[in-house]
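One chain of protein is taken out of this complex; the other chains stay put.
Lettered A, B and C in written order, each chain numbered from 1.
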Amino acid sequence: MQTKDINENIAWAKINEDVLRSMENPRMGYWVALAACVAMIMCAVLAEIYQYQVGMGPSGLNWPHMWDLYIATFVFWIGMSHSGTLLSAILHIIQADWRKPIYRFAEAMTLFSLMTAGLFPIIHLGRVWNMYWVLPYVSDRGIWPNFRSPLVWDAFAITTYMTSSALFLFIGMIPDLAICRDNARGWRQKLYTVLSLGWQGDDRQWRHFRRIYLMMACFLIPLAVSVHSIVSADFAMSIMPGWHVTTFPPYFVAGALYSGCAAIITLFILLRYFFRFDEYMTIPIMEKTCKLTFAIAMVWTYLNLIEFAATWYGHDPVAKELLIQKFIGPHAPFFWTMLFCGSVLPFTLAFEKLRRHMPTMFVVSLFLNLGMWLERWMIVTPTLSFSHQPFAWDIMWPSMVQWAIVFGSFGWFGMLFLIFVKVFPSVSMYEVKEMVFHRRHYHSDELESKFHRRAGDRQSDADPSREGA
Amino acid sequence: MSGSDINRRDFLKFMGLGGVGAATLSGCDMPTTITLEEGKEKVVAYLAPEEYAIPGIGVTFASTCKQCPSGCGVHGRVREGRVLKLEGNPDALNGKGLCQMGQASLQGHYNPDRITQPMARKGGALEPVTWEEAWKLMKEKASGAAQGRSAWFTGTVSGHQSVLLSALNKAWGSKDHYVYEAINNAVGEAVNKSVLGDAAPAYRLDKAKVVLSFGADFLGTWVSPVHFSREYSKFRTGDRGVLIQVEPKMTLTGGNADLWVAARPGTEGVVALGVANVLLSKNQVDGKQLPQAALDVISQYGVDKVTEISGVPGDTLVRIAKYLNERSPSLVLSGESAHGHANGYQNAMAAMMLNVLLGNVGETIEASNSMAFDELKAKHGNSKAMLDFAAAADAGKYDVVFFTGANPVYTAPDHLAMAEKVAKVPFKVALSMFPDETTMAADLVLPLSSPYEEWGTSVSPYQPTDAAISMSQPLMKPLSAETKSLGDILLSMLKYQGIKDYEGFDDYYAYLRSELDGLPGSVKAGKDGDEFWSAAVQRGVIKVPTKAGSLKVNLGDVSPGGHQSGGDYPMHLIPSSNQTMYDGRNANLPWLQEAPDQITKIFWDSWVEMHPKAAAKLGVKEGDFVRVESDQGAVEAQVYIYKGVHVNAVAIPVGRGHEEYGRYAKGNGVNPLKILSSIVDGKSGELATHATRVRISKVGRSEELPRLGGSEVQVGRRLVNTVSADVFKRTEGA
Amino acid sequence: MSLKNILENWSHYRRAHEEGGHHEYEHMWGMAIDLNKCTGCNACSVACYAENNLPTVGKDRMRKGQGLHWLRMERYWDEPDLGGDDKEYQERGGSFLPMMCQHCNAATCEPVCPVAATYHTPDGLNAQVYNRCIGSRYCSNNCPYRLRYFNFYSYYEESWPEPLNMQLNPDLSVRDKGVMEKCTFCIQRIRTGKDAAQREGREVKDGDVVTACAQTCPTEAIVFGDLLDKDAQVTKLWKAQEVELGRAKQDKSDGELRGYRVLEGLNTDPCVMYMDRVREA
Partner (left out) sequence: MFVSNKFLSKRRGKGVGQGKVSQCLAMFFSVLASVFIVAAAQAEVPNAKPPTGTHSGEDVPQPIEFPHDIHADINGINCMYCHTYARRSKVAGIPPTSKCMGCHSIIATDKPRIKKLTEYWENNETILWNKVHDVPDFVHFTHEKHLQRFVFKNEGMDVANVSEVCAFCHGDVKKMTVAKKVKPLNMGFCVRCHEANDGPSDCWKCHK
């Protein structure tokens, strides 16, 4: 059984070779996947063109369902963007070095899910062509956006978060880009030359690099938390039952981390399998990720229960009615599926056997994310269906146009990610080297021995390598 | 970057600067040229405008609404030569306020499906012709008709149109003028006439403290809804009156009742007798007002028997009697759903008996003030006219028939085979605004101008307190130059017939002016011709002196008539009329198609109302299609389930299911009138619209009901709270 | 061009905006609706269609919930009568509730609009500026009364085939797809009334401005006017019912008064007062 996060005897040249190999020579499967993603995007593009020309009608939105899948999926993608930052920044600060082989693709995921999420508020606008009115800019009319509106906060929060995440990803990649530059020819060489910003790996550069990277990490953590809190303000600031909930900011952040971790598990397994990154994306790292996910899932479940209890024992009959409608109303199948996927299914992560079984984890992680997507839908839509005015109660199911655009968003994300893994190193070479170096020379033995001791493995005391040292 | 760079098509405004054409008539200009491309809008210079015609500022002109027979006065807001909005005319009899039909009549005026030129049948199809050709045809076919072989088939007519029509019939030697209204109060009028000696006495809702209504939907379609709504407002304020509605299907009035009682269709008379029985048996009132024959009949209808026949619980009867006894004066009305039976006359008579018993005659039922000018009075429509016409047409009595303001081919039941009978008339002329079913069956179609494009006078059929002639004036220039007013066409026909009296008039306008000039000085109040005319046009009404009438009481037989069992057809069919579609004439107005029915909130389609118990028995839920089958045919529509319809009845609204009548009406819903059985009221000969028995079966299809609104109840939220009348009287009572 | 304007007229953009915070209202347009008189006849709704260029959307779209009806006549059945088998029929008829924009003084729709297309006017109206609207629909989501309607399609050509379009009121725009709209208390009539008063050199008096719904109501159940005008009928009605603006919960001396505002507990402070339906016990 593999117990070490990484093989400390791995040769540095092999690391370079393995990672660079993954960026080369896309196989047939890659092109098929890319084509599939583009096809998905085309579905969405066609749907959007239709919706743009005709109006919002074809989306099936109605009075009183002014929002539906677009906003739910927007929140979903925003949520997914959170784990990249979590893994990267928080674990960086607390010096959990097992993040190193997997943070790169997680950060890329952050950026791309933000790029996907950002599309939805735009798509859902009735008059897309005027979307820039949300931004404050000087015009001769002397009018400004409404700074009291959470949607405007969203615009700021998301753009800030996207810029910072992109910078963080890029800065962390500079030493790797230099490695790529040194090994590349043709257009790749030109690209990496520009992008690596003259990285030579000298002391001064490393010193600055460390400092800025740490600063960015410190900056990103509160930013990430605030972004999803602000997104939750879209709902929490409103007066509607089921939206006007005090626990929404932490609830949204927990949900965000949750779906992000689940997505990391999915992509982890895919990359490990297709790029044969078995030596870097090891089972122990997987296990750690799973444990983290489980912890977050429990927090999320707890916050859910709090919300139900607060509503049930609260004084708001309207909110209570809505909760009952969620439990037994027309949305109930989706609601219970969400609770099952979000709160019951994660218990599979508690079992070591299952955690170490990649196909199981792959399927589980997909269902966790399905649960999280349903959660967002169940936040947005039932509230609109059963609000204060009973005359405006209605049930509405999204039309094909909405589904196509949601579907296409996955294609868009997939396409960006596919391009990323072939253009940029999806495992951080220099940091894996650091990790190996650290494990080899500093505390890996201690950690290992502690681990084994804790696990009750008496053999560790008689570890020959320890004696040899 | 500029925010004002929004596409022109985003926001269309018709920045009309003036209208085309000389403003010679009051407010009559051609509409502003409307173009949508920026920079291509035209600004129009008037030739010589009236002083009041300021571009950008609306002017108000008075006219009369013709959307239903009541004929309310309206004010039309005119801007840049277009009439934009109608309001109630405060000077007119029905006063400020207008119902939704009146509001939407504007869409009739601007309807895209209006007939814009004469049409004649050539080789089976109607084809556009010129007016010259149309007149030529008239000369050939119509004028050649032998004495007495022509007839007019119209809706309610009044005023000088009626005068001209009579003159024309006289010239042609024909007495046959059928005045038909599908929604009428003819049975009630017959009873009023026989008992009180006055067909349309004044019902004083404002004076009554209890109103017991047997199916009279006076807020919706009965007689004069706007008038009664205003009275209702007074009835409900101060010492608030009680409204009790007895009917098999909840009408708008029923929806506002304090006590809504579902009686088995056709047993309204029995309920009335039962109430009288309770009143008399408990000696709450003495029966000396009633003849002995009536008392004998009443004594036979004890509470138990009435409950057995009508299904109205005994305690409800006692409760009704209690209200009637404790509060006076009261008023008992009967309407459509009580009248439309083989024993409809008896039902109405029983209701009238209650009025007599409670001493309402003279209190809340007053003699109407008879108008001085008999020839101008409205000719009330009824459905017997249609039955008579069908028989006469079938017998080949006519060579020429003129149709206007009525659509018998649509409203006649299938058993009458009206289309075939109309087809038997060699030459049918339709004077019509719209391509309705009757118009499309005609041989010659003459396009009429809308009520807001023409001069005219009319007199409301129901004039409770005052009498007045309502003025119509054009609110704008005709949309189509080819349309003519009915008055003009009648005048031309008279002139053609060589009637000397009419040769001096260029047009109907000239005729009207001279006629009004000729009114006696008492009416003109000392004003000379022009002054009087402009005052009349300005106010929209001419108040005329009245002769005070008087009422007698001569109660007839009040025995309620038999009740046939349904046999194979266990359910009663209620073809309910409501204010949206009325008798079907409003089906071409999109505003009213989209306006939800007041009770069920369903729009754009027909539906079948069923009681939950009946629905459960049949195994249908809301939105399922059911087949409603009578001995005359079947219709299919979706089910709406609620507790406002009798368990043994289904209600289908009248007015949809047109085969013609323009884009909005065509192919939209079903027409329940088509499957009515051939039953007539025994005494008055009126078509018994509510007497049909049907059976219901599932179709197996289901669809979401086109219905506005989600929850039918407030789910405990205080949106509409209800307080008791006692509280209301304590705090706000007079 | 606009950039040029900005540069040329930079000084104007440096100007501070008018002071925020409390300001005196010129008018406070409000309504009183007596549900004792209202018969639910729907004339107000059709009058609103006629006055405000509301499109008819057809059966399918209306059924989907994509219609626009600024003034909708709600109908509720009495609660104990439904569900329970205690009574066989709706013995007390229906409850009718005409709902138009309540013009809340603490409107929930206003703060959430990202582009400030909806705001409060000095007349106490809750305004919707159509050409500023970008169609985020947040306002409608945050309206507890659900009184804001969205143009899901471009209705112009379908709803007003010639010559129906000649009926369109030139005093307000015809809204195109992607724009939120709602009852304006007939702003065009308010404008006209105020202009006329100014032309005559006097203050606006009660009766100068009447909304389309109030004018057509056959039972005069709807009363419209200026709540700041002490002599206005609407003010008297509010006073008689002891309903006041700026109070979430009406503190009435007499518990039997009928006046209330819908969903008062949400503290939206609407300008429309309703008076309870009355039925014999």
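Throughout what follows, contacts are C-beta pairs under 8 Å (C-beta built on N, C-alpha and C of every residue); 3 or more make two chains touch, one makes a residue touch a chain.
Small disclaimer: the values here were computed from a predicted structure and weren't measured.
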*Going by the touch rule at the top, give the shown chains the omitted chain contacts.*
A, B, C
*Give the residue, chosen from C:Y49, C:F96 or C:Y130, that touches the chain omitted from the document.*
C:Y130
*When the complex is taken as a whole, what residues of chain C touch the one chain not shown?*
1-2, 5, 8-9, 11-12, 14-15, 18, 119, 121-122, 125, 127, 129-132, 171-174, 187-188, 191, 195, 198-199
*For the chain that got dropped from the picture, name the residues of chain A it touches.*
139-142
*Since one chain isn't shown, list which residues of chain B touch it in the complete complex.*
2-4, 6, 8, 10-13, 15, 17-18, 20-22, 33, 38-49, 54-57
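By our rule, only the chains that are shown with their structure count from here on.
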*What chain sits nearest the middle when you go by CA atom centres?*
C
*Whole-Å distance, chain A centre to chain B centre, using C-alpha means?*
66
*In angstrom, rounded to a whole number, how far apart do the mean CA points of chain A and chain C lie?*
43
*CA centroid of chain B to CA centroid of chain C, Å*: 31
*Hey, what residues on chain B touch two or more of the other chains?*
1-4, 6, 709, 711, 713-717, 719
*chain A, residues touching no fewer than two other chains*: 130, 133, 139-140, 143, 388-392, 394
*Would you tell me which residues of chain C are touching chain A in their complex?*
2, 5-6, 9, 12-13, 61, 64-67, 72, 74, 76, 97, 99, 108, 111-116, 132-138, 140-142, 144-146, 149-154, 177-180, 263, 266, 268
*Of all residues in chain B, those that touch chain C in their complex*: 1-4, 6-7, 9-16, 31, 34, 58, 79-80, 82-88, 96-100, 102-104, 106-107, 110-112, 219-220, 225-226, 229-230, 232-233, 236-237, 240, 242, 245, 250, 252-262, 323, 479, 579-580, 590-596, 598-599, 601, 603-605, 611, 613, 642-644, 647, 668, 704-709, 711-728, 730-732
*Touch list for chain A against partner chain B, complex*: 130, 133, 137, 139-141, 143, 317-318, 321, 388-394
